[in-house]
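All remarks here apply to the structure that follows.
Only one protein chain is missing from this complex, and each of the others stays in its spot.
The block that comes next holds chain A.
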């Protein structure tokens, strides 16, 4: 996989991620709604991420970044299909735990891949450029999704984000095979 393809696939992932997160709260509002529940949902996410990091780090060194990014994209694509079907708070909690693990996979692998690639001297410039493109994608997605929710339902967002993850997975997979 070239660096360019890596950035494209990561940008798509960021787009999908930022589509969900700000509007995810709306789903929580429909299901159960107290601030303590928001707190728990995001807290569980952060906690499982924390616990998963050390293991994922080792796994990344053994299996390679690409495999992990692939696993992440495909797992997210499938996981998001469950979101529109959520009806109670415990289901949100379970999903948050799984998302926590997957989030850790993504973050750790993304950073490892960048670190392995970056020339030490220009690391700053390179990181800047990388974050520029991925953040632009994220910003565009958040704004566009705002309109999407106005016209469609929250469920639509989850399906659209799922498709984006699948596409990103496809890009990674295709390039892994070519290589």
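For this structure, a couple of remarks:
In this text, contacts are C-beta pairs under 8 Å (C-beta built on N, C-alpha and C of every residue); 3 or more make two chains touch, one makes a residue touch a chain; residues count from 1.
Quick note on the criterion: contacts and distances are computed from a predicted model.
According to UniProt, the chain absent from the figure is "FAD-binding oxidoreductase", selected among "Branched-chain amino acid transport system permease protein", "Succinate dehydrogenase", "Cytochrome c-type biogenesis protein CcmF" or "FAD-binding oxidoreductase". Shown as candidates are A:78, A:123 or A:139; the residue that touches the absent chain is A:78. What chain A contributes to its contact with the hidden chain is residues 30, 32-37, 74, 77-78, 81-82, 84-85, 87, 153, 155, 159, 162-163, 166, 170, 173-174, 177.
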